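All protein chains but one are shown in place.
Moving on, here comes subunit A:
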Amino acid sequence: MQNHDEIPVEPETESTAFNMDFEADDDWSNYKDSDVMQQQSAIFEQDAAKFPFVGDKEPLSSLEAEYESGSPILLQKIKVLGKEFGAIRRTRGDGNCFFRSFMFSYLEHILESQDQAEVERVKTNVEKCRKTLQDLGYADFTFEDFFSLFLEQLESVLQGNDASISHDELVLRSRDQSVSDYVVMFFRFVTSGEIRKRSEFFEPFILGLSNTTVEQFCKTSVEPMGEESDHVHITALCDALGVAIRVVYLDRSSCDKDGGVSVNHHDFVPTPSDGATAGTVCDLDLFGWVQTAKQEGE
């Protein structure tokens, strides 16, 4: 255990100086933590300016343009996707992209469908999640603000009450950190609670993924903001809320079917556990998330 500073320090240089320092000096050991962190935060801010948490709708052709000089299989797959999807939205690759895409897609689905029964069903499951966290020993004050904020958003996309919001307002809220991050954190609580509650079920998957205990995995890979999601997170969230999720993979694998290209997808379908309400499930296509995830991975 040591901190990561490498040099004895002169009075700190100003934040704006870091990029000049980088130009002038290429001995890695001479960079100070503060410089590196300022550079990281500057990159983050540039990213933030370029990519909102949730982007505007874009036609699939914009994706096509991006991969124009890339693999022909990708281009073919984008064409296939174009038949199924009218548009994509990108989400910022900040490690919260799965949860954020899910938030937007789900709330948008409710706003467009005005499906009261679905809202009631999900609210019942949210209350079960609350109970799960309480049973696991979480103090109410740690999660209740996040729960209320999500429930408020859920109410507000239903039309005809004082708090109702428009589609434009939903987009704005998804981009507003003080709403968006709280909803992401709500999903992280729900996911962690579900994994811990069914730790025997999730244990082998977690061992395969990270070689840690369930407890450690939840503490380090689910509950902190900015930690990437994997199959385990998606399965747990889908089961806890009882909402089906389809993930479409835009990868280079060729999967010709009868001479044509098809696109891989994985459906996460909730398994009703101890009396959780099954009932109507809503399909969410998280293509936007996958797109972001792909770019991060490459």
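The rule is simple: a contact is a pair of C-beta atoms (placed from the backbone, for glycine too) under 8 Å apart; a residue touches a chain by one contact, two chains touch by 3 or more; residues count from 1.
Criterion: contacts and distances are computed from a predicted model.
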**Study point:** Undisplayed chain, where the name is taken from the UniProt record, one of "E2 ubiquitin-conjugating enzyme", "Chromatin accessibility complex protein 1", "Cytosolic Fe-S cluster assembly factor nubp1" or "Gaa1-like protein"
**Key:** "E2 ubiquitin-conjugating enzyme"
Study note, to complete from the structure: Across A:71, A:114, A:142 or A:264, the one contacting the chain not displayed is A:142
**Study point:** Chain not shown, touching residues in subunit A
**Key:** 1-5, 8-9, 11-12, 14-16, 32-34, 36-38, 41-42, 45, 138-139, 141-143, 145-146, 181-182, 185, 188-189, 192, 219-220, 223-225
